[in-house]
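Data first, discussion second: the structure below is written as structure tokens.
The complex appears here without one of its protein chains, the remainder shown in place.
For subunit A:
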Amino acid sequence: MAESFPIEASGLNHFFGEGEARKQAIFDLNLNIERGSLTILMGPSGSGKTTVLTLMGCLREVQDGSVRLLGQELNGANEAQLVSLRRRLGFIFQAHNLHESLTAAQNVLMGLQVHGNANPAKQRAAADHVLDLVGLADRRTYLPGNLSGGQKQRVAVARALVSNPDIVFADEPTAALDKESGHTVVQMLKTLGQTRQTTTVMVTHDNRILEMADRIITLEDGRVVSDRVPKTTP
């Protein structure tokens, strides 16, 4: 039997809209992604990158074809199965989506408490440790309103990684950031992912990030048009 991949998509189609307005966004996608790799999804706007990410991330119902995530078929999975799968994933959004009423540390803590809260002291220590790793040890008690864009996105990275997810999905995590802080964020994602054997799938337009990838997949009009390894593998 072939080695199993954390993400296996086959014959995946996706449609938006009903009746006359029904429009196909993804066409017969077949994709296996290796454990511990950093895969980058590229392509022009509207090519279906986000749709692919939300389908693989259990955020959108699989209509046709198959997605197996961590061994579990998503097509036809019930809400409880999806919820428990999501707890094994980390998400980083274009907007940081931090909770404005929670401090940096509390936002990170939310990534842990989804697994229960039997040991609050240990959880706080873990949250502080990850904040430390993203260089925000001295910003723990800050509310998002008092952090810069790059700092907020680093808190979001910390929140996504704190529970040691099997897979991290990131959709243009650097889009709202200036070049330098964008680079820092991706660098962190990459290093933390490597040390933890996390599989990362990231949508980005940022060319300077491409060289960090293990694999680059380009979509156009809902179809894979190129699937390659970057020239300089780090």
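Definition applied: a contact is a pair of C-beta atoms (placed from the backbone, for glycine too) under 8 Å apart; a residue touches a chain by one contact, two chains touch by 3 or more; residues count from 1.
Here is the rule we use: contacts and distances are computed from a predicted model.
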- Can you pick, from "Electron transfer flavoprotein subunit alpha", "Putative ABC transport system permease protein", "Urease accessory protein UreF" or "Sulfite reductase (NADPH) hemoprotein beta-component", the UniProt name of the chain not shown? "Putative ABC transport system permease protein"
- Message: Using the document's definition of touch, tell me which of A:Q63, A:S84 or A:S148 contacts the absent chain.
- Response: A:S84
- Item | Candidates A:L109, A:L133 or A:A158 - the one touching the absent chain | A:L109
- Message: With the missing chain put back, one of A:N30, A:Q63, A:S101 or A:S226 would touch it. Which one?
- Response: A:S101
- Message: Applying the definition given at the start, please give the residues of subunit A touching the unseen chain.
- Response: 50, 53-54, 57, 59-60, 80, 83-89, 91, 93-95, 97, 99-102, 106, 109-111, 113-114, 117, 120, 143, 159, 171
